[in-house]
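Structure, as structure tokens:
Left out: one protein chain. Kept in place: all the others.
Moving on, here comes chain A:
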Amino acid sequence: MALQSLDIKQRSATTTPSTQVRETIEIAKLIDVSACIGCKACQVACSEWNDIRDEVGNCHGVYDNPMDLSAKSWTVMRYTEVEQDNKLEWLIRKDGCMHCADPGCLKACPAPGAIIQYSNGIVDFHQENCIGCGYCVTGCPFNVPRISKEDSKAYKCSLCSDRVAVNQAPACVKACPTGAIQFGSKEDMKDYAAKRVEDLKERGYDQAGLYDPQGVGGTHVMYVLHHADKPDLYAGLPANPSISPLVALWKGFAKPLATLALAGVALGSLFHYVTKGPNEVSKEIEDEIEREDKEEAK
């Protein structure tokens, strides 16, 4: 997506504030897992709208196809069969970027402007600035970004930032036949989710709830889960995702400090030189050797 410079909240590898003046409302996509029938219309709509055609793969004997996210599959349905209390459940989760409020990808990215967070909450990769280092993959707590084998750029769901910018809902939302994917302001989506959760509880899902993990500051893609106490059941959705402490250490205060320390070593050396003077070979020793040479010559 091209730059929409007025609506940028955060920009990768940029130490000064981005445009802060305009305030747009925060948006969110809500995926109601309990209403999803696994038809993959959203997967198809995604590749249609974004003009991406992944390779036709092989059947692996399961419904998952393709088996994983890729540079050309920005969303995939993950199917899990779970047996609990002698009941078989078929859990289907639409996987893709969560559009974290505190995005690990953006924090890790070393290329200025390769990752943008808009003020509406969308986290977008700007491939024209991407250098292909893969730090975003290292930083993401949800294992989402993929580096293309063709151009070595990072790709992932853009939440159809181009559509949202002109007040259109994302393509997947439009395509879903059951209304399992909803889109609107984050506040409205939370209200909608609350109703869905209430309904699920009435139907016996005591642990139904909203997945909006606070460890990453909340997300702009949220799930309604029938088993919100065990997100892990849904193809390993992390229960308490947060930016890894190693990534926080790697990208935190240590680097500015290290930079200062290196500047200190350089300046320290310079001032050592001008205060103590160079360490010359002493005249005494030079004379000594000259004397020895003369004696030997005799």
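What we mean here is this: a contact is a pair of C-beta atoms (placed from the backbone, for glycine too) under 8 Å apart; a residue touches a chain by one contact, two chains touch by 3 or more; residues count from 1.
Everything that follows uses one rule, which is that contacts and distances are computed from a predicted model.
For the chain that is left out, the UniProt protein name among "ABC transporter ATP-binding protein", "ribonucleoside-diphosphate reductase", "Formate dehydrogenase subunit gamma" or "Putative DNA modification/repair radical SAM protein" is "Formate dehydrogenase subunit gamma".
Of the listed positions A:133, A:165 or A:235, the one in contact with the omitted chain in the full complex is A:133. Check A:22, A:87 or A:276 against the missing chain and you find that the one touching it is A:276. Checked against the full complex, the one of A:8, A:98, A:147 or A:181 touching the unshown chain is A:147. Touching the omitted chain from chain A are residues 13-15, 110-112, 129, 131-135, 137-138, 143, 147, 152, 244, 246-247, 249-250, 254-256, 258-259, 261-262, 265-266, 269, 272-273, 276-282, 285-286, 288-289, 292-293.
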